[in-house]
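The other protein chains are all here in position, but one chain of the complex has been omitted.
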Amino acid sequence: MQTIDWVQWLAFGILTLITVGGALAVVIDRNIFHSALWLLVSLFGVAGLFVLLNAPFLAAVQVLVYMGAIVILIIFAVMLTRRLMGITESVNSQWWIGALVSIVAFLVIALVLAQAGSGSAPLLARDPIATLSNRTVADFGAALVDPAQYALPFELASLLLTGAMIGAIVIAREDA
Amino acid sequence: MLQVNEWLFIGIFFAIAWALPATPILIAQILQPKRANRLKRETYECGIETVGDAWVQFKVQYYLYALIFVVFDIETVFLFPWAVAYNQLGFYAFFEMLLFVALLAVALVYAWRKGALEWT
Partner (left out) sequence: MAEFLTNQGISATLATFIATFLGVVAVASFGLGWFSVLGLWLERKFAARVQDRMGPNRVGPAGLLQVVPDLIKMITKEDITPQGADKVVYNIAPLMAVGAVILIWAVMPFSKQLIGADLNVGAIYFVSVASLGTLAILLAGWASNNKYALLGALRAVAALVSYEVPMILSILVPVMLAGTMSMQGLVEQQHIWYIFVVPISAFIFFTSNLAETGRSPFDLIEAESELVAGYNVEYTGMKFGMFQAAEFVHAFTACALMAVLFIGGWRGPGSDQANLGGTILGFAYFFGKTMVIYLIMMLIRNTVPRVRIDQMMAFNWKFLVPLSLINLLMVAFIQKLIVPQYDSVLTTISGGGVEGGLYDAIGANFVAELPRAVILLAANLLVLGVLGRVIQMFIQAERRRVGEIASTPNPLHPPQRIEVAVGD
């Protein structure tokens, strides 16, 4: 297993670099369209991390939904609200407040995850379905519709999607 | 760990999938003539000089299509594991999915009636 280990560590390192570097570039790059593209890179890194976590279904879903749909949506939204072709700069004079808040948020999340990893956090009580390595997609599907497990969130998700679509149409068609 | 082996294949494949089209392009860079002049680099506008700034009247309809696609995409994400597990589940799974799809069909019918699916 030693040989497989270093391959996984290498992949993890590369993917982390891609994810974090991409995320940093999203906020650092002045051209807003380039920021959307860096987001694409970062989300791809997240998909790779899902693969390493033995959740290939979530990796494929990440590529399909996030990279293939939501990034397109974001780019369309950028085009809708700004002049397209010029170098669109985003200037923020309060960046130091943002930096402070994000550092605090990072410390809080890191603390929670460290406690959860050691098993002493009461928040993460239930077995997360997607990351147990001996579960398959079929188990995931069965759990989704099982009334004792995730059936209610399943139906509520469709309600949420319906609401989102109707809301967006109401807003978008008003000014048509 | 056959899983890792398969995905290693995909990882290497990903690298090759970018190298394979890059090769002819790089070969072309070596073989092509390079006589650039200012006229060649102008942007194309049906043979006349470009008029005005290059911005486009962006219809909100494009955004609506992408949004409806996102909603249906997420719906299919929920449907995939259900479909894989369907053979082993009881009859109740069908009714749960019926409810799920019916709610989204309501959204589609709403979009249809409100004219959000028209091109213009």
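Letters A and B mark the chains as written, and numbering starts fresh at 1 in each.
Quick note on the criterion: a residue touches a chain if its C-beta (ideal position, glycine included) is under 8 Å from a C-beta of that chain, and two chains touch if they have at least 3 such contacts.
Just so it is clear, the structure is predicted and the values come from calculations on it, not from any experiment.
Visitor: Determine which one of A:F12, A:F57 or A:Y150 touches the chain that has been left out.
Guide: Among A:F12, A:F57 or A:Y150, only A:F57 touches the chain that is not shown.
Visitor: Using the document's contact rule, name the residues of chain B that touch the chain not shown here.
Guide: Residue positions of chain B that touch the missing chain: 5-10, 12-14, 16-18, 20-22, 24-25, 27-29, 31-36, 40-46, 54-56, 58, 61-62, 65-66, 68-69, 72-73, 76, 79-80, 83-88, 91, 93-94, 97-98, 101, 105, 108, 111-112, 117-120.
Visitor: Mind pulling the chain A residues that touch the left-out chain?
Guide: 3-4, 7, 33-34, 37, 40, 56-57, 59-61, 63-64, 67-69, 71-72, 75-76, 79, 84-85, 136-138
Just so it is clear, only the chains that are shown with their structure count from here on.
Visitor: Between chain A and chain B, what's the gap in Å when you average each chain's C-alpha atoms?
Guide: 17
Visitor: Applying the document's contact rule, which stretches of chain A touch chain B when the two form their complex?
Guide: So the residues of chain A in touch with chain B come to 4, 7-8, 11, 51, 54, 56-57, 61, 64-65, 68-70, 72-73, 76-77, 79-80, 83-86, 137-142, 144-145, 147, 151, 154-155, 157-159, 161-162, 164-166, 168-169, 172-173, 175-176.
Visitor: Inside the complex, what are the residues of chain B that reach chain A?
Guide: 1, 3-4, 7-8, 11, 53-56, 58, 60, 62-64, 66-71, 73-75, 77-78, 80-86, 88-89, 92-93, 96-97, 99-101, 103-104, 106-107, 110-111, 114-116
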